[in-house]
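Since the structure comes first, as structure tokens, the remarks are kept for the end.
And then chain A:
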Amino acid sequence: MDVTTVMSSSPSTQEAARAKTPIPGPEVLVKWLRDMMLIREFEVRCMQAYQNKLAGGFLHVYNGQEAVAVGCIAALQSDDPVITAYRDHGHALARGMDPKIGMAELFGRIGGCAKGKGGSMHFFDVTNHMYGGHGIVGAQTPVGAGLAFATQYEDEVINKRPNSRVTLCFLGDGALNQGAFHEACNLAKVLNIPVIYVVENNQYAMGTAIDRCTSAADQLTKKALAYDMDAIEVDGMDVIKTYCDMKALVDDVRANPRPAFVDMKCYRYKGHSMSDPRKYRTHEEEQSYESQDPIDTLSKFMLKTGVLEEPAIKAMSKEVRTEIRAAVKWAEESPEPDISELYHDVYVEQWGPYTGTSFPQFMQDESKGGS
Partner candidate 1 sequence: MPIDITMPRLSDTMEKGTIIKWHVAAGDEVSSGDVLADVETDKATMEMQSFDDGKVERIAVKEGEPVDVGTVVAILLEEDESPEDAAVAQNQPVAAAPAATVESSSPAAVPAPEAQRSRAGNLKLTPVARRLAEEHGIDPASLVGSGPGGRIVKRDVLAAVGTSTETRSAVPPSAAPTPATQSQPVVIDPVPTPAVPVTAVQPVSTASTNSDIIAIPGSLQSHSEPLSNMRQTIAARLVQSKQSIPHYQVSASFNVDPLLALRKSLNQQLEGTGSKISVNDLVVRACALAMYANPLMNASWGGDSIVYNGAVNIGVAIALPVESGGGLVVATIRDADRKSIRVISAETRALSEKAKTRGLTVDEMADSTFTISNLGMFGVDDFTAIINPPNSAILAVGGAIQKPVVRDGELAVGHEMKVTLSNDHRVIDGATAAQYLVSLREYIENPAQILV
Partner candidate 2 sequence: MAERMIEFRDALREAMSEAMREDPKVFLIGEEVAEYNGAYKVSRGMLEEFGPRRIIDAPISETGFAGLGIGAAMMGLKPIVEFMSWSFSLVAADQILNNAPKMLYMSGGQLQCPIVFRGNDGAGGQLGSTHSWCVESLYANVPGLKMVIPSDPYDAKGLLAAAIADPDPVFCLESERMLSMTGDVPEASYTLPIGKAIIRRPGTDCTIVSFGRPVHFCMEAAEQLAKEGIDCEVIDGRSVKPLDIDTIAESVRKTNCCVVVDQSWSFASVGSEVAAEVHRICFDDLDNHVHRVHNDDVPAPYAHNLEAEMLPNARKICEAVRSVTYNA
């Protein structure tokens, strides 16, 4: 089924397209559940660490949006690039980053994914094709087009073969109002770049409700019309729906390289950052979304379909807790970066006070393990 027709047609056609994508088998569902639990537990421990002053700077947690990262990334090949903004822990973990590497980064330790130089907003894991982690709202959207341009260029121009990769570029609904996003969409369409802009529509641009700051808030896919881009709405609270919708779109974009737009409907349980008292919305609203929690939804589905029993889910939850606890411990034990790191990784080559660059420890370990 051609996704293009789905976009411009009624929700029922989209439903039909989703139905075409089979629900993956039990092993995959178990993995998704575990990934979402891992992300949730990771974020909870991040908040705790933040309050214990183990983490500094800004912290934007992903609680409630786990299905988006897990479902979208499940729809990708392992070498499809992913890029997002500053609420990036979930994507990094879903892409396969070891939680201890992420936690160490949050703690500003040498063992972190960016040697403690990036922090919460800059989770990079190139071995898992996670290209950050970007702090400026919307700034990652042209860069995302560039990642997709490059994969396509490598395939089509250098290696003279059909396009093989799709880039997912995540952004928040607040980023829709950044000029960079619109330039990126236009450019991506003009050049037919295989990038999918996934708008994680959690309905708040920091503390401003979407209808107070964004035009066409009730139907964001209209934005894509201006760029003649295919666009779909996806339920980001249900990982299976997310996966199925995204899988169809990703596969189509891979085969017919072009940009696409996704209004990914979701909800951010916590504040924009740790200092956000969430006075701009009601407790009732929060509760109504928490009652549709993506982890609960999948757990119930698995219980209902007999994929997992209650004790197994409990055991998984405990296992995840143990893993994250170990990650926190590992991160705490990782040393602070040596002061010499200050002048490292500024330039590739040595000159003046600059000492060149090197991969972070986890990548060096991986390459050793791999060889």
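These made the cut because all candidates are chains of the complex that A comes from, given by their letters.
We take it that contacts are C-beta pairs under 8 Å (C-beta built on N, C-alpha and C of every residue); 3 or more make two chains touch, one makes a residue touch a chain; residues count from 1.
Just so we're clear, the structure is a prediction, and the values are computed from it rather than from any experiment.
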{"item": "Pick from 1 or 2, the complex member that touches chain A", "value": "2"}
{"item": "Chain A residues within the candidate 2 interface of the complex", "value": "81, 83, 112-118, 122, 124-126, 131-134, 136, 139, 141-151, 153-154, 156-158, 179-180, 183-184, 186-187, 190-191, 344-349, 351-352, 357-360, 363"}
